[in-house]
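The complex appears here without one of its protein chains, the remainder shown in place.
Naming follows writing order (A, B and C), and every chain is counted from residue 1.
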Amino acid sequence: MTQPILRLGLVGGGPGSFIGPVHRMAACLDARFALVAGAFSRDIAKSRSQAAIWSLAPERAYDGIEAMLDGERGRDDGIQAVAIATPNDSHFAIAKAALEAGLPVICDKPMTATLDEAEALAGIVAASGRPFALTYTYTGYAMVREARARIAAGAIGRVRKIMVDYPQGWLAAAIEDSNTQAGWRTDPARAGGGGAIGDIGVHAFQLAEYVSGLRVEELVADLPRVVPGRTLDDDCNILLHFEGKVPGVLTASQIATGERNGLRLRIYGETGGIEWDHDAPGNLILRWPDARTEILHSGGPALHPTAQRATRLPSGHPEGFIEAFATLYAGFADAVAGKGDDIDGLVPGIGDGLRSIRFIDLAVRSNEARAWLPFPGDGR
Amino acid sequence: MTQPILRLGLVGGGPGSFIGPVHRMAACLDARFALVAGAFSRDIAKSRSQAAIWSLAPERAYDGIEAMLDGERGRDDGIQAVAIATPNDSHFAIAKAALEAGLPVICDKPMTATLDEAEALAGIVAASGRPFALTYTYTGYAMVREARARIAAGAIGRVRKIMVDYPQGWLAAAIEDSNTQAGWRTDPARAGGGGAIGDIGVHAFQLAEYVSGLRVEELVADLPRVVPGRTLDDDCNILLHFEGKVPGVLTASQIATGERNGLRLRIYGETGGIEWDHDAPGNLILRWPDARTEILHSGGPALHPTAQRATRLPSGHPEGFIEAFATLYAGFADAVAGKGDDIDGLVPGIGDGLRSIRFIDLAVRSNEARAWLPFPGDGR
Amino acid sequence: MTQPILRLGLVGGGPGSFIGPVHRMAACLDARFALVAGAFSRDIAKSRSQAAIWSLAPERAYDGIEAMLDGERGRDDGIQAVAIATPNDSHFAIAKAALEAGLPVICDKPMTATLDEAEALAGIVAASGRPFALTYTYTGYAMVREARARIAAGAIGRVRKIMVDYPQGWLAAAIEDSNTQAGWRTDPARAGGGGAIGDIGVHAFQLAEYVSGLRVEELVADLPRVVPGRTLDDDCNILLHFEGKVPGVLTASQIATGERNGLRLRIYGETGGIEWDHDAPGNLILRWPDARTEILHSGGPALHPTAQRATRLPSGHPEGFIEAFATLYAGFADAVAGKGDDIDGLVPGIGDGLRSIRFIDLAVRSNEARAWLPFPGDGR
Partner (left out) sequence: MTQPILRLGLVGGGPGSFIGPVHRMAACLDARFALVAGAFSRDIAKSRSQAAIWSLAPERAYDGIEAMLDGERGRDDGIQAVAIATPNDSHFAIAKAALEAGLPVICDKPMTATLDEAEALAGIVAASGRPFALTYTYTGYAMVREARARIAAGAIGRVRKIMVDYPQGWLAAAIEDSNTQAGWRTDPARAGGGGAIGDIGVHAFQLAEYVSGLRVEELVADLPRVVPGRTLDDDCNILLHFEGKVPGVLTASQIATGERNGLRLRIYGETGGIEWDHDAPGNLILRWPDARTEILHSGGPALHPTAQRATRLPSGHPEGFIEAFATLYAGFADAVAGKGDDIDGLVPGIGDGLRSIRFIDLAVRSNEARAWLPFPGDGR
């Protein structure tokens, strides 16, 4: 039962970061990691300031991945894993450096800013033999895992329709000049070729494949730029065909005014329907043909083991975004410790990462061509 | 205030009919119509049997529109309007006969089985000068009207995204051999060229235009036949562009297992979002950028007059499908009585009917072409 | 299948009435009754005006029950039943006159204004041998009947706790001088000894006994007069013991600001819990110990026959207050026609009426005594 707490170094997470603090909280929640070092900012003063807030030793605040690797390499208590919480355009270089230094990596999505980088990274991960995890947060929710397990077990019969919808409204106005998060996400130089599609469409895509167990084979995408002046899409509407000609619809939007973060997945099979909605993440809704709806609650005794592992409290005690993120960290910790096989299965890894970047690239091309296009490669 | 009760003749509505009894209940609910005659079935015995159930005089049960028009023409208490509740392929001939006999008509959707019929009927309605209404039921709900009025008044700013979703599951299995309703709806000879698109997709289309005030300009449709053996679509997934390049997504399905009748419309504008869901039809949801959701309840004192006219009870006393249907009948009654101007405005008429049939035709062609296609004609 | 439409005379329902029009719509909805006469107001001009709105012959508008009984007695097409939709203080005399004239009666709740009247009426009903029904509307909802049937069948095991809550806010301000409905309901001379307890608390009481199958044995009531100046309670909070020492809580309020009409019943048994909420009346919620909630939807195929009889439409097509009321009229029609045995079972009758008046009286006495008091009589 005893498991040593692993030492983590975080890249990103400096002042103003949204996701950096989530990494810290999630890493520590289950006593699997301790944050001991970080390149929180390229500005060393800011990096040190962040280290102080979190009571880290000042000498373990760095101004970049290379400095952190150098500084930590010689220490007895040096970092054992690297977390990446920076804008998309820097993921590749940081992950490459860490992996090549022999360190496992847990990285924000989307994995890279370009398809070339994604393909290169796949090679690097394979060559390194080190665990590589992607924080597709929603896969850490117990009831998402329950949905996946039930569908795999045939609970709704053969899957026949997949609908995934991810509405946000925070970019409904042109706030990118004043808001750090909006700034880089709407800038092709930092975000890559996709706007909403890269930031949240990719979550919807990954979730749909993750839960259904089916892979997209072709799609036609409409990626408008709704707010004047934007060069990247801020709205995504996509028709899909999954394996076996299963129809699907994926929508994601950052201009759905008044929406907050309502990722919602519905999958219909021959004998039932299943729904998960981030607005009530502890519920899994099953729909049956006899005009009966069933709601399973997280923490319940009858859930699949992969769902049970993703909760910490009895049913009726809500867990949320940080806990889901922590569940990914727990799977990553197991992999770092040489236990378990969650990575690239329960916990998204390089496979999901590469497919996701291909998906972004394909959607962007389909939008330009106004045409159905096939998913590239071997579909894997 | 006194208004004579109008005498109605119903075509369709015989044993096993779903929508025929709805016509009777809705017509009578507000004491605007009395059902006095009917061609409830082409089988005169069945027609008389239905008349008896509703306590109509046996001689006023007929076996078709022509017999009814003949029988009623000479009576002092003859019918003053005709309601059509038959399968799609007979709408045109019945409506034509009634209108040409000088009688106003209220007809089920979709208006006709073919585009040719729809265009011909438009001419007949115009020539007749008689009121012609279509029972797009959802437009009779108070909160749908409230949504329409609020958007027209600029409550959410310029509309920027439209999503409409209509999931049903009742055709998830191949029940068409044993179920009357399923039988004709999956048969191209009786339903026309569209399956789910013609039965419910058309509701979604009409609702989206009705509430948003915007018209579809182009679309790309995916209309799969999910259940083996079907010749008509049983699932519809469509990307749309409305006027002003406003993106939209329309989905409708009859194979969404476990869903009952969950028509849901979401419209996002520059300053807010609005949602109506048939699962809670007395609510209208407004979403605001300051993480605040507002729910307006039907029957409330602050609603638009067109919404207030659509309720009969104080707030907190639910009204449903029959009441919405009755609200359409009330608007039709006003038109028959030469009052009001609801038809082709608040109450869908020939204009909505023609656009809807064009929409079905366009979606079917787009699905075959796997391509974006423009909405035909003048867009009106 | 054929059933003649019965001829109904309504007392009450004149200009400004809330419940009168509900009686008309509900009586006619299922083609079981036709409204042919009425004493809509004690002011004959108003009574005739209401008759005109509903297209009744002017000579069949009367100024009271006696006049109506006199006028209708000699007609071949005279009334066959009487509906009572007046303030409480006149129920007794009207019901007595109608029953003694040999006519069946359907009457608004609470049955009478005083306990003496209630006891006297019980004798009159028994002596008359005519059907007597009370419009406890909520018992006409399909899912209330489903709850009753499931509990009777042991679906949740032995009942161990009962909670019923009826919040309204419409009397949160002192509107009684300007609002007709508020005026008589807050006036002891017209409403009887109970305010909120008599108007809505009695609904909650009747519903709890109706669904649970258990009878109240003792209670302690707190009946405050929250709005200054009121002489009757406008808020009710009651602890109850049902048969077998089953604990219960009943609350009802007219000063719950912002609430509309949210009657909600929860019953917990040894093996499950059950909930019905008027805000979503087509749902019945079942709760199970394995962190699973089940929602049954009205119109579904697996419901109890008494629930199926209470819907007109397939699942997914909402029915509301008028339909529930109509279901009571249908049971009453059966009784008038000498069929069925709904009265005093599925449809509340004199038994429920007498218990309800005893309940009001007991609650008022308990409030004054600030003490637990036993339910009087034989508990029946």
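Going forward, contacts are C-beta pairs under 8 Å (C-beta built on N, C-alpha and C of every residue); 3 or more make two chains touch, one makes a residue touch a chain.
Here the structure is a predicted model, which is why all the values come from computation and not from measurement.
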| item | value |
| --- | --- |
| Given C:Pro110, C:Pro131, C:Gly192 or C:Gly272, the one touching the chain that is not displayed | C:Gly272 |
| Hidden-chain contact residue, picked from the options A:Ala31, A:Ala126 or A:Ala302 | A:Ala31 |
| Which residue of C:Gly16, C:Gly123, C:Pro289 or C:Gly377 touches the chain not shown here | C:Pro289 |
| Residue numbers in chain C that touch the chain omitted from display | 156-157, 160-161, 163, 165, 167, 169, 172-173, 220, 222, 224, 226, 235, 237-239, 241, 245, 247-249, 251, 253, 255-260, 266, 268-273, 286-289, 291-293, 370-372 |
| Interface residues of chain A (partner: the chain not displayed) | 1-5, 18, 21-22, 24-25, 28-31, 49, 52-55, 168, 170, 259-262, 278, 280-281, 297, 299, 312-323 |
| Chain B residues touching the omitted chain (full complex) | 290-302, 315-316 |
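Here, only the chains that are shown with their structure count from here on.
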| item | value |
| --- | --- |
| Cα-centroid distance, chain B relative to chain C, in whole angstrom | 35 |
| Whole-Å separation of chain centres (CA-atom averages), chain A against chain C | 55 |
| Centre distance in Å when chain A and chain B are each reduced to the mean of their C-alpha atoms | 43 |
| Residue list for chain A, restricted to those that touch at least two other chains | 291-293 |
